[in-house]
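My questions all concern the structure below.
One chain of protein is taken out of this complex; the other chains stay put.
Right after this comes subunit A.
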Amino acid sequence: MSEVKVPAAAVSGRSGSRLLSRLVQQRATLFWAAVVLLVVLAALLSPLLSPHDPLKGNIREGLLGPSADHWLGTDKLGRDVLSRLLYGARVALLAGLEAVGIAALIGIPLGLLVGYLGGWPDRIAMRIVEGVMSVPFLVLAIALISVLGPGLTKSMAVVGVVYAMTLLRLTRGQALAAREELYVDGVRVAGAGDRRILFRHILPNITPPLIVQVTLMIAGAIIAEATLSFLGLGVQAGQASWGSMLSDAQASIRESFFLALPPGLAILLTVLAFNQVGDGLRDLFAREAKGGSLGVNPVHHESGSGQPPPPGLVAADPLLRVRDLTVSFPQPGAGRVTVVQGVSLDVAKGEILGLVGESGSGKSVTAMSLLGLVPDPGRVAASAVELDGRELTGLSFEELRKVRGGAIGVVFQEPIASLNPAYTVGDQVAEVLREHEGLSRAQARARVVELFEQVHIPEPDKRIRDYPHQFSGGMAQRVMIAMALACRPRLLVADEPTTALDVTVQGQVLDLLLELRAETGMSILLITHDLGVVADVADRVAVMYAGQIVEGGPTEDVFRRPAHPYTEGLLASLPRNVRRAGRLPSIPGVVPPPSAWPVGCHFADRCPYARPQCLETPVELSARGDDRATRCVRAGELTLAGVGDVPAAGEPLPPAAGRPVVKADPPLISTRIEKRP
């Protein structure tokens, strides 16, 4: 899902047809696009469609009401209103195209150039743009036209130049951002010159926002034309334009109120249609850009198989008990795909359970679904999710929110991104306390300092006044942990808590987790892709692959004697700090996407031990010994290699404990320096 970072591929090729199919779902945009199309047709075909000459009329037939001959009646000079309206569409569109065309021709190339070059050309261009844009648009246009003289072409050229400033600024901003993108470095290193980078790579990537802006600008230009024509600065007197029609109507408003309606409605509808299409396009491109929003998704209750999961995944004294958890997302063209299939597991009181798997295996979705935090179109169901005996399925989102942050604390991967940059960290933690525990301001503050001490943030009473960006990654993660601990949770859900941190800092955060567990007796559900982290802190491990738990049991046993071929492959392919012995073992192929999961064993196409029977029927989890579970039809016959079996020839063990702890004192220098004789 997070794969969908593809705003710009919007423009051509197969992604274009995908965009089209998405457009079809945007009914409103389609409707307004049809309106635009009608206006365009009216403009193009006005000579054919018009029943009368728009410029000639019989003054004796002035101000007639609608009739069979004159559907919309006639104006004061007896000219047919419908014909004038149709010709007016032509004027409006031509004016819009002229202004926007000029704006695009000036604004886009200049914007690209100054955005890409930066430096002084950029600064000069931006000063000019700011100067021009600081004057109200119409005032500027009227001032210029009064110099140049009236006339539609001239006045729209002026409008175009003013609009060019807006486009220039937009293009420049987009180009500036695109210039920093890694793919630009990529093509530059490939040998592409500036012109190629600019027109072949950056321009196609920034086209979508430009299209949106240009569409909205046409609407603006149509209004500008009408306004200027109304004021007599646009079309020549007598010519049919919606603006001049309005002005005529105004002149005879006492005699006929009706005359103002057709041009007024035409302007309103056309402008509205262009604006709606522009907004629709923006939505369309934006939807390409993000996968979906974080939404609210309570866990639905659904009766499961009733089968208890095998040992290895169950605990005698569970704090968290999950049964038959299933999560699905709608996928275009494929109905719903199930990304987590029937996950059952327990977390015992005071236990750290490691949930490992590669990206796309469903480990994060599993954890987030327990908290009601699955992104929006997702659907979560389970036969049971019990926290300390309390059933969480069927709870409303509001009730779940109380549980989360109360009995369950959460820590995410990106500590700094998870904190609000606009508030001090102290205030953010205090807010949690005041909301969930109802503490007063002073009480909350005292407790925050206490929490910061608990997670070893130095000088807590000073640091609570700092903002997130003033913290390093490791310290920010401590703040997140402090926040998660605020309401003394029974269960801490930590999703890749150390992945964004440096290894030396990672060690400190893991030590902190171990220490907090010992202090508070809480349980931890630790989600990670790093087997080293699991080996470090987890008592038990559950391995996920392609939406299913494939193996579970005590960490040490599982890693020494894996019972599933995937666990074996994962352990073997992990680069370790050992002397090189040929190529790294690896698992061939890639994790298949959810829509391609087979009925049988999900791992079959990558498994070196696969047999035809593996693909026949769904593979169930089965017990192995009295504390292990595995999902492999050949589990009984296979003997798999674990970490102890890694050839470690010639490698020294890590330094033994008991090495004298060295204090930061100078005398040591004598023992460490070996002067050459």
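Here, contacts are C-beta pairs under 8 Å (C-beta built on N, C-alpha and C of every residue); 3 or more make two chains touch, one makes a residue touch a chain; residues count from 1.
In this section, contacts and distances are computed from a predicted model.
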item: Absent chain [UniProt protein name; select from "ABC-2 family transporter protein", "Nitrite/sulfite reductase", "Dihydroorotate dehydrogenase" or "Oligopeptide transport system ATP-binding protein"]; value: "Oligopeptide transport system ATP-binding protein"
item: Residue, one of A:Ala315, A:Leu492 or A:Leu531, that touches the chain absent here; value: A:Leu531
item: Touching residue (missing chain; options A:Ser359, A:Gln470, A:Ser595 or A:Gln613); value: A:Ser359
item: Full-complex contact with the absent chain, from A:Gly88, A:Gly569 or A:Pro594; value: A:Gly569
item: Residue among A:Gln276, A:Thr366, A:Gln477 or A:Thr555 touching the omitted chain; value: A:Thr555
item: Positions on subunit A contacted by the hidden chain, ascending; value: 3-9, 11-15, 181-183, 185-193, 196, 201, 204-205, 358-359, 458, 473, 502-508, 511, 529-536, 555-556, 559-560, 569-571, 573-577, 579-580, 583-588, 590-591, 643-644, 646, 650-657, 659, 661-664, 666, 668-669, 671-676
